[in-house]
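For this view, one protein chain was removed and the others were kept in their places.
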Amino acid sequence: MNMSLELLLATPFIGGLLTYIGGKVHRWVRNIFAVLFSLLTLGEMSLFYNTTFKGDVWGSLFGSKLILQTNPITWLFLLIVTSISLLVIVFSVDDMKHEEDHIVLDSYYMQLLFVEGAMIGIVLAGDLITFFMFWEIMSWTSYFLIVHGGKKSMDAGYKYIIMSIIGAYAMFVAIAMIYSKAHSLVYPDVALVLSQSSPTFTIWIIILLGVGFFVKAAVMPLHTWLPDAHSEAPSPVSPLLSGVLIKMGAYGLFIIFYGLMSANLAKNIMPSIFSTPVLLYIVQWLAALSIVLATFLAIMQEDAKRLLAYSSISQIGYVVLGLATGTSLGVAGGLFHALNHAIFKSLLFLAVGAVIYRTGTRNLSDLGGLVKKMPFTFVALVVGIIALAGVPPLNGFVSKWMIYEALLQKKEVFLLIMAFVGSTGAFLYVYRLVHSIFLGQLSQKHENVKDVPILMQIPMWVLVIATVIYGIFPGLAMDVIVKGMKMFGFAPIAYNLYGFPQGSTMGALKVINIASVLMISFVVAWIFFLLFSKSRKVSQYDNYAAGQVVTPELKYNYSFGFYMSFGRVIKPIFKISIERIYNYWVDAAKIFGDYYMRRVYTGNLETYNSYIVIVVTIAAAAVLLGGKIW
Amino acid sequence: MIYYLGSFLLIAIGLYAIIIKKNLIKILIGLNLAASGVNLLIVSIGYIKNGTAPIFSKIGINPSAMVDPIPQALTLTAIVIDASELALAVAFVVLLYRHYGTLDIKKIRSLKW
Amino acid sequence: MVKMILIAIGAPLVAFAIGLSFMMIKRKIVARIQRRYGPTIIQPIYDVLKLLVKEDNISHGVIFSLGPIIAIAGSILAVFFIPMAGFSMLTGSGDLIALLYIMAIGSLGMALGAGDSANPNASIGISRALTLMFGYDLPLVIIVISVALQYHTTNLSDIVAAQANGNWTLWTLPLSAIVGFVVTYGALGEHPFDIVTAPHEVATGPMVEYGGKHLGFLMISHAFHIYIEIALFVDLFLGGASNILIFYLKMFAVFFIMIMFDEVLPRFKIDDAVRFYWKWPTVVALISLIIVLVK
Amino acid sequence: MERMTEEQVKTIANMLRKRSLWMIHYCTGCGAMELPPTMTSRYDMERFGLAPYVTSRQADILLITGYLNVKTLRRVITVYEQMLDPKYVIGFGSCALNGGVYWDSYAVIKQLDRYIPADLYIAGCMPRPEAIISAFRHLMELIDSGKADGYKRYKRNLAYYKENQRKVLG
Partner (left out) sequence: MVNLANPILLIAIPLLFVFLIAFSSAFSKSIAKYLPIFAFGLNVVIAIMIIPDVLKNGLVIATTAGFKPPIAIDMVVDRLSLFLAIIASLLGFVVSIYNVFYIDEEPEEKFYALFTLLVAGVIWMIITGDLFNLFVAFEVTSIAAFGLVGFHRDKGAVEAGFKYLVMGSIGGSFLLVGVIMLYAATGTLNIVDIAQKSAELTFQQKFLAYALIFTGLGIEGALFPLNAWLPDAHPAAPSSVSSILSGIMTTAAIYAIFRITNTIFDYNQIYFFLMFFALLTLIFGEVAAFFQKDIKRMLAYSTIGQTGLFFFAFTLHSTNGLQGAFMQIINHSLSKSMLFLIVGGMIMQVGSRNIDDFAGVGRKMKVSAFFLAVGMFSLMGLPPFFGFWSKLKIIFAALQQTNILMVASVVIILLMSVVEGAYFFKLLQAMFFGKPKQDREIKEASLGMLTAVVVLGLILLFVSFYPTPIIDFTHQAASDLMNKNYINLALKLGGL
């Protein structure tokens, strides 16, 4: 059993290599290998349900042990990683068929498995070096997944990798600082050292590590890579990025907040606001700002994947907001939302990917009316958006409910208001998505569109079912979460299979009631509806246009600038663009580097010679002055 | 002492030529002047006033009155190196003139930044 | 058990009846304000039934037909959440927070259906409806939070119970109550927030392609909607009621005052409506919230 | 639940229809000028359950208010066909009856009945509100007795109407 953690970690990497080699044989060998190995990983992962290993040494470096560990929380994240990866790989088989270049596809599957492996490594890591190593591997392997040709994707990938590197190096400094103090980077040792070191040191560590995680989790001031990267990545990669990769940032935050420095410790070294340590409170505010601003941005998008990307920023805001509350309910809500967001956002990205696969465009105003052509995809997307908007009885609601209750209990009302507003805003953009793609007028070029092949449907169905199940039976996930959180010193929260009884919260939740009543009333209304005379189906061109005859040539559809009037309301907010600020500074740095730094190499030999003489003179002068110059 | 002064003067003149002069040939002259200065310096380190050649040809020569032989050996080596360098440099100058049609160092700066 | 089932069947019917009665009253009162005689009091019933028995119905697709059904289903679900004269079915199933979302199910369902009609007027109408919803949701959330904090629970029945003996939230948190009153206008799409269905601009907006039984269903769901919004206001601020008559009277009072204002107001442009909601009601609600926090 | 005969259902339905007549607010000509007084406080047609509605899907009555020129005819036909059964048409004023002052105009439809089935005509140029209300009352009676069957006629004689429409519209 002890070896199996390493096996679990190694499986995707070995699988990736084998897949690549298999691609040389035949494309089906490659596809089957890819699916098999991700399935194998999922299987191995499922063995660890409810198990805990506290340290499985797999090597050592510079006198620090490298450790793999697992507990229910890591299991939760492993579940996200492995299951979504599997579904993505299954989805890719058909979706990536159009790519002619074999080697590109071979390496595509290899990279997919590598990213999966790297993320497993991050989650399993029991020390910071392992963590950081796999973190970096994840960054650059996912970079190759994002970039796939074309100017835009190259720019997006470039931005992604540069920001990832910056974030990673911020973590690096923190890790090195810890190492210089502790000489060991195993989590318990680090926690011990942090508990004994000065507050300033600890705060610096949190800030530096936090920057790294914020970049990956795309929390607001560091989010600018995400919309580009997620929208430009190939459609099967976007769910992996959005559903899983940014969750690694959330996992990292969880680890530093509650693994490396327990909440009590944080309270001791920092002043508290609303019984939250001030740093966590700031994190909460950043998360809340992410929620609101990203929601506003998502509302104004014209590109389906970009819209979803911004909504990812907003949803990850909920995860971080929940994680940073510090109460059992909030943290559990955050973790649960991480799982839920992985499920429904992957579902949405896959559905949009399916649409792109059939129509070749992701511009919302070019689409419309596809519900008649792609009903299955429509159902998947609708389930996804309902979950995303947090409407009961699907899973997004439960986790949001938990976060709201936690915030309400702590009386952090302003954050709660922002979270709520973001959620209402979600109605706007999710409706925009489903309306512009599936509802409205079917354009003539999409007359012959069919629903996607079965291999692409299967992942969507799995996710739809998961969305419903986790929505109605939140207890399934809470089993894992509560058990895991007990290890991190959280008080257990009362829950049952269907929700939360009154007592631990200010209210109570029983999703099955909502679901069943909704179902019953729906059926009753439907039967009532059927009692009356049957409706006759009319074509979309037989439509009210004040008596005007609608012809197919006329684009009789309202899709571009759907929320233009709302845009006028929030225009003042967009005058400040974080990206523009970054660009300004980068440009300034570039100009400085270009005109003031590299121009020392003038190409003029005399200048070069005088440099030499100057150095000699200064050095000699320094020596003759008795070394007083320094 | 005069040797030291002379050698440093030579080096200084050489460096001056290297830094200030525009003509490639003058720069080379400067280089060589500096090298000569260095050689003079080396030799003068081993120099002893009224010293003898460091050869034990005859018995009864006071070793302490001998000129230190090592600097001389060093000088020889250095001279060889300088000479080869100069030869190479002159070859470069010829080629440069062919390519650029000028010997002005200010104009030979196609590689920069 | 029998009682449970009776309630389950009865509550929506009662809610519908109340909502419909308000629709009737409204038309009459409006007519009187405009110095008209007005239709017969049961005119809305005629309208709904006439629509339901139309011989011919058109549909633009399954989703188009499902829209009104989801609207009604969502409304019925919401009815169960709101304590009606002392009893409520779904206490402890999510409470206020869930209710805020459940209230949106109906409009989302209708939005889906309207979107499927492939009519730009409908799309514009929905765009406005959702924008307006976003607008009034901010003050609504704030007042809901204030009330929840005031009584330290999100359970609506508990909130109602805490207001017993005339200790209404209206007296303790008058600012919130005012905001809640203003929010109800938006939630019901009354003047001045009726730009969503503005007939002369977007041809009744989302309902543009709906006729016959679909439209009848939408009218039914509107009746529910009126009930839900006003009942929520009554439960939150007027202490609910222990018997149905008092409940009805309280609701009637609220509704009556609403119509009185309603009919003399012009119409907001949609962005102005949002700006309005995010300005004064939000500020006032925040003040009220801070008062609760400080208390 | 007792089974009602089809006849009974029809009777009840007609009774309901009569009490709730929604007219489409579609003004083809100058006759529409007389509708505002009819609607507003002085005559208040809401008394009879009559209300103006916007779209063709919602309305029961189509008013051809005044002259109907060829261009408008196309729209009128679309609107009429989009309306849900049962639906009624009222010709409004002398222009709708026989062309009125435009009797020799090449661009005006002289006989509405050839293109869409009118249930009722109101004479006058223009008809006064009293006349309009009287016409509505009359239509209600027709509906009640099941005689307002323009929509059925249209279905039955679709070929005839289409032929006529095609001749004018080309």
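A, B, C and D label the chains in the order they appear, each numbered from 1.
Assume a contact is a pair of C-beta atoms (placed from the backbone, for glycine too) under 8 Å apart; a residue touches a chain by one contact, two chains touch by 3 or more.
In this text, all values refer to a predicted model and were calculated from it rather than measured experimentally.
**Q** I'd like the shown chains that the missing chain touches, ordered by label.
**A** Across all of the complex, the chain we cannot see touches A, B.
**Q** For the chain that's not shown, point to the residue among A:M177, A:L289 or A:V379 touching it.
**A** That would be A:M177, which touches the missing chain.
**Q** Touch as defined at the start, partner being the missing chain; which of A:L87, A:I161 or A:L222 qualifies?
**A** A:I161
**Q** Tell me, which residues in chain A touch the chain that this view leaves out?
**A** 61-62, 101, 103-104, 129, 132-134, 136-137, 139-140, 143-144, 147-150, 153-154, 157-158, 161-162, 165-166, 169, 172-173, 176-177, 179-181, 593-594, 597-598, 600-601, 603, 605, 607-609, 611-612, 614-616, 619-620, 622-624, 626-627, 630
**Q** Residues of chain B in contact with the chain that isn't shown?
**A** Interface with the chain not displayed, on the chain B side: 11, 15, 18, 24, 27, 31, 34-35, 38, 41-42, 45, 70-71, 74, 77-78, 81-82, 84-85, 88-89, 92-93, 95-96, 99-100, 108-111, 113.
Assume only the chains that are shown with their structure count from here on.
**Q** Pick out whichever of the two, C-D or A-B, is joined by more C-beta pairs in contact.
**A** Of A-B and C-D, more C-beta pairs in contact link C-D.
**Q** Using CA atom averages as chain centres, what separation in Å is found between chain B and chain D?
**A** The separation of the two C-alpha centroids amounts to 116 Å.
**Q** Pull out every residue in chain A that's touching 2 or more other chains.
**A** 542, 544, 546
**Q** On chain C, where are the residues touching two or more other chains?
**A** 53-58, 203, 208-209, 212 - these are the residues of chain C that touch more than one other chain.
**Q** What is the complete set of touching chain pairs?
**A** Touching chain pairs, listed by label, are A-B, A-C, A-D, C-D.
**Q** Inside the complex, what are the residues of chain A that reach chain B?
**A** For chain A paired with chain B, touching residues are 598-599, 601-606, 609-610, 613.
**Q** Applying the document's contact rule, which stretches of chain B touch chain A when the two form their complex?
**A** Touch list, chain B to chain A: 15, 18-20, 22, 27, 105-106, 108-113.
**Q** Could you list, by residue number, the parts of chain A that touch chain D in their complex?
**A** Checking each residue of chain A against chain D gives 542, 544, 546-549.
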